[in-house]
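I'd like to ask you about the structure that follows.
For this depiction, one protein chain was excluded, whereas all remaining protein chains were kept in their positions.
Here is subunit A:
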Amino acid sequence: MRGVSTKLQWDIMTGVCVERLPIVTPPLNDMQKKYKELLWTMEVEKSLKSDHEIRLENDKIQEEMLKSDSRDVDLDAVSKITGQDFEDAANEELAQFKFGSIETEADKKGDKTTPERCLQRHLVLVAPIKLGSDLKTILPQGKWAEGETLRQTAERVLTECCGPELKVQFISNAPCGFYKYKYPPGEQKGGKVGAKVFFYYASYKSGADKNPDKAKFNWLTRNELTETLPLKYNKSVQEFLIEETY
């Protein structure tokens, strides 16, 4: 009969993944471009003529009738703005419209601490967390306390780590990822062999992350995450993050 003492004891922790979603649509990769063109050709083939196309055709017919000087030419109908003129004016207006720049100031400086960088990418908040005696840069993490649900732990961990000004939206009560690690032999306190971390996903709404200790918080893209986080931890994290296509 198995006793309770032979079962391994684990600390329960929650990690919070705060993600800033892309603000500008990312560029399409090659396959996406080809597929988009295919869909567009199919759409054009299958669809009926739009009002604008019918108008262009009617204008052409009116022009021909005018040139051939046949009777029943309705001058009122002809003197209106033709469809082609309207199209040209619209194209000109589009050419004059100035799009905002995709590169922000933070991009030019290489500043990683603001979420105002890399507008086309997903950014994940990463903080230096003290694990035992090491200080590692991972997602904000904290221990579960008795009597609270895991989601409440996640919210508490975030406010402790980043200050109350950071506004986020938690998506669900269920965690989205999991990571398990063992403590090094010297630090197994209270009979706990290691820790099990449950990740919660939250999307960033607004606000600045202010840490009372003034430690550096970074907003990292997927590639930078792979470089900064420890190997197996990164593998668990990438499993629940949506992949970027370019």
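The rule is short, and it goes like this: a contact is a pair of C-beta atoms (placed from the backbone, for glycine too) under 8 Å apart; a residue touches a chain by one contact, two chains touch by 3 or more; residues count from 1.
Here, contacts and distances are computed from a predicted model.
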The chain missing from this complex carries, among "Small ribosomal subunit protein uS10 domain-containing protein", "Transcription and mRNA export factor ENY2", "Dolichyl-phosphate-mannose--protein mannosyltransferase" or "Chloride channel protein", the UniProt name "Small ribosomal subunit protein uS10 domain-containing protein"
From A:58, A:84, A:169 or A:223, the answer for touching the chain not displayed is A:169
Chain not shown: contacting residue from A:30, A:93 or A:146: A:93
Applying the definition given at the start, please give the residues of subunit A touching the unseen chain. 21-25, 39, 43, 93, 97, 99-100, 169-174, 176, 201, 242
